[in-house]
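With one protein chain held back, the other chains of the complex are shown just where they sit.
Now for chain A:
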Amino acid sequence: MAFEAFTEEWAKEYQKKLNENPQYRQAAQTWEGPIVFMVEKDPAVGLEEDRWIYLDLWRGECRQARASLREDLESAPTVICGDPPTWKQLFDGQLEPISTLMRGRLKLVKGNMAELTGHVQAAQQLMKTAMKVETEIPEGL
């Protein structure tokens, strides 16, 4: 069953996949803190507002996942944002996650890149797991 990207259901499925992924659990043993993934609005593809999900990550476990509240954007220390075509290419496997982040196509709009790169294996597994969620992409992309 496919889930519409960056919705509550998608976030829950993502959490499930993360907690089932032993590689993520292993790689993220030192990761302590929430992260927000955001897709920028693009009315041309039917996305009228920014959409984002919040993941509460703690030492290899995703303790909570939700389609996010406005206050999550302020409280989360790390926010990664991309436009719909970039996310689509990631979900389709046409882009590689860490390269995309390094190239600035996925933007670190909040947080510290030096700290994030200190968790590069965890970040890679985090992104790769997102790509494993069966995802429905808005039409028009």
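The rule is short, and it goes like this: contacts are C-beta pairs under 8 Å (C-beta built on N, C-alpha and C of every residue); 3 or more make two chains touch, one makes a residue touch a chain; residues count from 1.
We adopt the following convention: contacts and distances are computed from a predicted model.
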Hidden chain of the complex, named as in its UniProt record, picked from "Deoxyribose-phosphate aldolase", "Cytochrome c", "Fe-S cluster assembly protein SufD" or "R2-like ligand binding oxidase": "R2-like ligand binding oxidase"
Contacting the left-out chain in the complete assembly, out of A:45, A:98 or A:137: A:98
For chain A, the residues touching the chain missing from this view: 95-99, 102-104, 112-114, 117-118, 120-121, 124
